[in-house]
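Complex shown without one protein chain; remaining protein chains in place.
Let's turn to chain A:
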Amino acid sequence: MFRAAVRLSVSGVRSLTRSRPQYAAPLAARCYSHGKQETDEEFDARWVSYFSKPDIDAWELRKGMNTLIGYDLVPEPKILEAALRACRRLNDLGSAIRILEAVKDKAGPHKEIYPYLIQELRPTLNELGISTPEELGIDKA
């Protein structure tokens, strides 16, 4: 399935049920003056290890999430799992639910992304006891 976080700004993004979306062309077209470009796997690993810090503090969680949501992508389930576990270490259920709302909003018109994320996160959600906004009924105004 797709291992990389989906770049949403590429117009005409195809259905995500296909195998690994080919986004090589736009990435290769970037002209860095020097230095290697980070792969999707390196990006994911970096963020997972950021949220996995055992003694992460509340500021770092907020900073990390706000920065991540600022990027033009929907984070991979493994990054979100690490962020939710960080909320658990910080005893902050509200922020955990807020993170789920935020990634649903990030997916924008691509309505198939959020159910996929929830499906992948289901074991973690059950283990930690995090209810989704839909289960709590706060997904409708």
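The rule is simple: a contact is a pair of C-beta atoms (placed from the backbone, for glycine too) under 8 Å apart; a residue touches a chain by one contact, two chains touch by 3 or more; residues count from 1.
Throughout what follows, contacts and distances are computed from a predicted model.
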| item | value |
| --- | --- |
| Hidden chain of the complex, named as in its UniProt record, picked from "Exosome component 7", "Cytochrome c oxidase subunit 4", "Protein FMC1 homolog" or "Mitochondrial import inner membrane translocase subunit" | "Cytochrome c oxidase subunit 4" |
| Residue, one of A:D57, A:E112 or A:D139, that touches the chain absent here | A:D139 |
| Residue ranges of chain A at the interface with the undisplayed chain | 61-62, 65-66, 69-70, 88, 91-95, 97-99, 101-102, 104-105, 128-131, 133, 135-141 |
